Each structure stands twice: as C-alpha cells, then as structure tokens.
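Here the structure is laid out as structure tokens; the discussion comes afterwards.
A protein chain is absent from this complex, but the other protein chains hold their places.
Chain naming follows the written order as A and B, and within any one chain the residues start at number 1.
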Amino acid sequence: MNWLSMVANRLIWFVPTLLGLLAIVFTLSRVVPIDPAFLAAGENASVEQVQKVRERFGFDKPLPVQFLNYVRDVAQGNFGVSMFTQQPIVNDLATRLPATLELTLVAVLIAALIGIPLGVLCGLHRNSWLDHVLRVVTVSGLAVASFWFAMQLQFLFSMKLGWLPLSGRMEGFPPEPVTGLMVVDALIAGDGEALASALRHMILPAVTLALPAAATVVRFTRNGVIGVINSPSVAYQTAMGFPRRVIIWKYVLRMALTATVTQLGLIFGILLAGAVVVETVFDWPGLGAYAVRSILQSDYNAVMGFTLCTGALFVFINLLVDMLQAAIDPRGAA
Amino acid sequence: MSALLDISKLSLAFRTEKGPARVLDMIDLAVKPGEIVGLVGESGCGKTTLARAILGTLPEGLTEIGSGHIRLDGVDMLRGGKAAESIRGRVVTFVPQDPFASFNPLFRIGTQIADLMRWKAPRPEGRRWGGHRRADEDAAIAMLDAVQLPQPRAILAKYPHELSGGQRQRVMIAMALLPQPQLIIADEPTTALDVTVQAQILGLLRRLAVERGVSVLFTTHDLGAAWEICDRVVVMYAGQTAEIAPREAFFANPRHPYTRMLLDSLPEPGRDPVGIPGGVPSPLTPPGGCRFNPRCPRVTEICRETRPALAEHEGGHLVACHHPVTADAEALYV
Partner (left out) sequence: MDLVKRFARDKAALLGATLLGLLIIAAIFAPWLAPYPNDVFDFHIERRLLAPAPEALMGTDRMGSDIFSRLLFGARITLMLAGIAVGSALLIGVPIGLIAGYYQSWFSDALMRVAEIFLAVPQIVLAIAIAQTLGPSIQNVILALSLTYWPFWARLVYAETRSMRNEVFVESAVALGASPWRVIVLHILPNIASPIIVRTSIGMGATILTAATLGFLGLGAPPPTPEWGRMIAESREYLPEAWWYALAPGIAIFLTVLGFNLFGDGLRDILDPRTRRSV
C-alpha cells in the first residue's frame, strides 16, 4: 500500500469509528437506571425543576433524535456542558489535555531512553546475567498493578522519605500558560522554582506510567535484536568479513529499532490506559482523572467528550506511527 | 601447484538437545589457485556446514571439532578469531544461497557495497583511510557493469527489494569479486532463482572467475550445474567425501556406487530415471563405517565396520569405497 492511500484509508474510517464510539457511550448513558435529569437538577430539586432540566437538555425527546442532535452539536464543535464543572466540555478537555500529554510524553521518553539501550544490551548478550535479571524485571513490570505500584512509591518517597510530593502537578503559582506543558512553560518563563516543582511532581507518576511501557520496549527491542542477529543478512555480512561492530551498531541496530517503532502504537495504548489510573492516584489534573471522575459522577456529556477525544488521539497516533514507519522502512508500511 | 584451500580429515559435530549431530565425517578436499570445484550432495549432507567451516563462521559454543584442519592461504580457519576475520572478505568471499534475505532491507545497495569496500577492498600501501569514496564508487560501478547489470549507477541508489532475484544475485557476485579475493565460496547460488536465469548466473560466475584467476568452491545438489561450470567435482554423502574427480572423468566414469546412482537418477532421453530408495541418515544416528551402506547395492560386512579411505585410482580420480565400480562393470548391481 502506498503512503497516500494508507493515510486516506485511515481518514475515511476515522469518522465512522468515532460515530460508533459515540453511539456506544450514548447508549450507555441512556440505559443508566438513574434519570440524568435528576442528577443534573440536584438532590433537592422539585418535580417541575427536573422537568425543566429535562427539556433544557433534550432528555424528553426520543433516543435517536437525542443522538442525532448530539452528533450535530459535536460536528459544530459543541460537546455540551459538563453537569458538574458547569463548563463547556471542550474547555474542560482543552485545559486537561496538555497535562496528560506532558505526562505521557515524559513516560514515552523514559520508556524509550531506558528500554531501548537495555533491550539492545540484552539482545547482544543473550543469556547473560543482565539478560536474566532484566527478564525478571520486565515480566514483573508487566504483572504489577499500576495503582498499587503508585501507592507504594507514594508511601516510600513521599510519606516515609519525604523526597517527592505526594500528588498534584505544581506547588504555588504555575507559570504563565503558553504551551500548557508545565515544564516547558516554566522554562519559557525562566522560573526555576516552578520548573523544579513541576519536575518533582512529575517523577512518581511518570515512572509509574513508564514501567509497563519500558518493559514492553525492552522485550521488543531484545527480541528484535536477536531476530536480526540470527538473520541471513547478518550471516552474509559476517561471512564477507564486515567488522562485527559495523554489523551491530549500523545494520542490526537500525533493523531492531525499525521493529520497535512499529510497536509505538501499542505502547501508546498502554500509556493512555495507564494514564487513566495513574492520574487518579496522583491527582494529576489530566484527561484520565477527568474521565474517571466524570464516569463516577454519571456526567455523560463529559464521558462522551473524553471518549471522542481519546479515540481521535488514538487514530491520530496510529497514523503518525504508520507514517513514521513508512518513512524509515524503504519497503513501505505493510 | 600447492593448494589454496586444504581440508584434511575434518570431522565436526553440533551440540543439540538430542546429543551430538555428527554432520561432517573425515572430509578431505583441496582447491588449487584458479580452480573451479563443484561440491555436490543432496540437501542436508553438510555442504553449507562445510562452507561455514571454511569461512570460520560456525556457531561458537555449539560446534565440536572432532579432527582435522582447514588451511586457507596458510591460515587455520578452525581457530576463528581475528586471523580468520581478516581472511574473510579479503582472501575468501561468499555468494549466499538466498539473495532475497541476504541483503539488509533497510540500506541502499550502494551503502552495503561501500561498507564492504571500506573495510575489505585492497588498498595501496599507506592510503588505508579516507579519500577512497570516489575510487570505490567507480570500482563498484565497473564491477556492476561486469556482472551485466544495466545502469549500475541507478542500482547503487536502489534498495534490495527493488531488484529481482537474478539482479540481486548479480550484485552478490559483484560484491564477492570486488575485494579481489583468491577464493569465492558460492553456496547453491542459483537454488533460489528462476530456472531461466540459473544458467546465466552460473555462466557469468565461471567467466568472471576464469578471467580473474579466482578459485571457486561451488556447492550444489544439481549435477547438471556442476557439469556446466566445474573443473573438478567433489561428491559428498551424509558428511563423508565419496568421490573426487576431474569433470570429464567424473561424468564419463563414475566409480562410487552413490555417484553412479545419482547419475542414473538424472532424467535422460530414452531412459526412465532410477530413484535411489531410502533417505539420507540423520547426523544424530549415522550408520557406522560407510554412511551409504544402508542404501548401497554393493554393501558387504566390511562397509558397516570400517570407513573406506579415499584412494587414488587413475589421474586424480579419488574414490572412498570398499567396492568401487570399475569401468567395465557397467550393470553389476542393477
């Protein structure tokens, strides 16, 4: 498949996929046994008030009509108003997206910077003590419940040792928002104190989030390196007397990294799912924590907004990964 | 003339889960400068293993050398290490069986050739490093031209998957010639190719080798191919040398019962091919004595007990058999 048709194919399916997601969540929101109008109007509302709310939100119309109205609104960029923050959901999402992006990016960086070199080392020194130790670590990293791991980190580094903050994203006043990424904003503002605070708040959640991703990266990179080392092309180069270091550091590494890049979409999925939990434990003001809170409060407009946002992000990331892959592998995306 | 490659009494086993696989058993073989030798044997008889042993690229730690030596240009290739690495790509080069998998798919042909030349092309004294890029490129283009690839400069810029199998094998032959070696080992170089291009590639290999005075050790399971390009033929059966003879004598007057049956199994006008009943024994449980004995019509007690030594008959015709076929004993066993 060539490049353009791949992008086109993704984009063609983009809208139906998001519509499908909306339909699922919308159906959920309407089979809920509690009348959403009751929730929205508040506990002490009278019957008339509830009725008013019902009409205002369109809860009195037939379901398909409600759905169509909702889709029409979404198409115009109107996701509705959160019943609890009383803010347009677009605003809620916009203020929270950067926090999640910042956390996820840092976690990807950690996972890649630690996972790739370790994976290469394990692949090159297969069955060495390092390989065995890391196998235990990676298998464990994929088996640990992230909320529990987060709590243990909090217990040790915040409560016992007092080295790092327990939760949140910043102490004191945040820097002037430019990008929404606190670390970057602090750098722009030249505010050393804010930068230190942002980094200190970042460490525990980012490490928790990065753990399963790093474990995945190590495994893929290791197996990639081993696969390539045993490949006919390396056998050929060895037979032709290419120096070992050229074979490894030029040819094998490039092949193994290409294989790892194809897994970026999967790794991003791990991170996004992880963010939902990690943000909740660390009170990180991002999309994941917002989603959990909205779900627990039956704030369905917010849930639908979040779902749509995540779905779009997912499709977008996968598209990027495919394009990246097409760019680094001359054989093109499979 | 003394031999360029000298293999004597080579026995070798691989360690496997099920015990040692005794793949080579007292192999004798010599290649003189400028000579083209065909190593003929059924699939699984140890041709590739022998090629890897000559190149010094057997899997370390898995290989047990039982006896014998391999000397290539005076260097002991069984020792491996730096000495063997400096021989590879300089004294001996390699043409692989599978030109599809033997290139690294992520690098241009030109890059892979340039790396070979950077490390392995002969350099005039004192000009080891730098300043060779242009000269290397010119040499590469001239060589691609010599292997009859149209538009050599364009080929350098291509990726392996953009070439056909035949084109790739031509590039492989060019790469084998570029370091100006004394010996080329071509391991079934045409097996993976279309029948129509096989003969062209073989002819090309022979012509270029003869022009440049390079020796070739050419392995094949195809007697017809050996007939086309070899000066001398060596027949292997299940890791043992069966017969060595100059081409004419070999085809006119085969002495070993196995060779005899192989030739009879070739389809020929006016005669039905005669298959050889039974199969090649596993190297895990090779028969004692002559390994051909379970399938041999001339077998006697001694064949099961003692390995027949390679004995010279007339004019460099060597046979390892207790009861060789004599010239006039045409139909003794049929």
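Convention: contacts are C-beta pairs under 8 Å (C-beta built on N, C-alpha and C of every residue); 3 or more make two chains touch, one makes a residue touch a chain.
Bear in mind the structure is a predicted one, so any value in this text is a computation, not a measurement.
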| item | value |
| --- | --- |
| Interface partners of the hidden chain - shown chains only, full complex considered | A |
| Sole residue of A:Ile114, A:Met151, A:Val261 or A:Leu319 that reaches the chain not shown, by the stated touch rule | A:Met151 |
| Residue in contact with the excluded chain [from A:Ser197, A:Thr260 or A:Thr307] | A:Thr307 |
| From A:Ala94, A:Met159 or A:Ala196, residue that would touch the chain that is not displayed | A:Met159 |
| Contact footprint on subunit A, counting only the chain that is left out | 13, 16-18, 20-21, 24-25, 28-29, 31-33, 126-127, 135, 139-140, 142-149, 151-152, 154-155, 159-160, 223, 226-227, 230, 269, 272-273, 276-277, 280, 291-292, 295-296, 298, 303, 306-307, 310-311, 314-315 |
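In the analysis below, only the chains that are shown with their structure count from here on.
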| item | value |
| --- | --- |
| Distance from subunit B to subunit A - Cα centre to Cα centre, in angstrom | 54 |
| In the complex with subunit B, residue positions of subunit A that touch it | 231-233, 235-244, 246, 250-251, 254-255, 258, 328-331 |
| Complex contacts: residues of subunit B adjacent to subunit A | 52, 55, 57, 85-90, 93-94, 96, 98, 101-107, 115-116, 119-120, 159, 161, 175-176, 185 |
